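As you look at this complex, bear in mind that one protein chain is not there, while each of the others sits in place.
Right after this comes subunit A.
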Amino acid sequence: MGSDDSYNFVFKVVLIGESGVGKSNLLSRFTKNEFMHDSRTTIGVEFSTRTVQLDHLTIKAQIWDTAGLERYRAITSAYYRGAVGALLVYDISKHLTYESAERWLKELYDHADPHIVVMLVGNKKDLETLRTVPTEEAKDFADKKGLMFIETSALDSTNVEAAFNEVLTAIHKKVASKEVTRGSISAVTLSGSLGLTRESQEEQKGCCKS
């Protein structure tokens, strides 16, 4: 998708959270505007890109999606490498998937860049009648941990755009701020290992402009 477009930045964002919370559908809703009730389980890694305009900048978002089952965490260090943003997803109708957020967070900070932008995402907002995770409870938890927070529905599209765009904006803010450009691996790897060649010059220009 849009690999030949010119862009100013490439941001790698990972989706994490328990199996069945809707990570793959958040990905497909954001990158292809698609939703599938019976989407296949994710085994290994799935990914997709979408290029978005934020202010006057073109940002190519590489969204990575992986299996949520505990067993697969053994192979996720390669998955986190170079990620500058993460959506930690739980299902608002399954409290257990929310309870494991803390574990996922630890996992993330163990493997990813310490400056990574993290958003806690309560998905399946359309299942309001089955809700077991109160919004306030999750919001308090997010505040306490310094995470962004939003509730989404990949099914009816509620807040999906907003979730990704807010994370991308926050990443850009961090990258643009001096504090992060120096010393942060993620900002450096943006043009390094995420694979820019032909477009790298435009990227450079973009960087200077911003």
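Worth pointing out:
Here is the rule we use: contacts are C-beta pairs under 8 Å (C-beta built on N, C-alpha and C of every residue); 3 or more make two chains touch, one makes a residue touch a chain; residues count from 1.
As a convention for this text, contacts and distances are computed from a predicted model.
A chain of this complex does not appear here, and its UniProt-recorded name among "Proteasome subunit alpha type", "Rab-GAP TBC domain-containing protein", "TBC1 domain family member 12" or "LAQU0S04e02806g1_1" is "Rab-GAP TBC domain-containing protein". Only one residue from A:67, A:87 or A:133 touches the chain missing from this view: A:67. Check A:6, A:39 or A:58 against the missing chain and you find that the one touching it is A:39. One chain of the complex is left out; on subunit A, the residues touching it are 3, 12, 19-20, 36-41, 43-45, 47, 49, 62, 67, 69, 71-72, 74-75, 78-79, 193-198.
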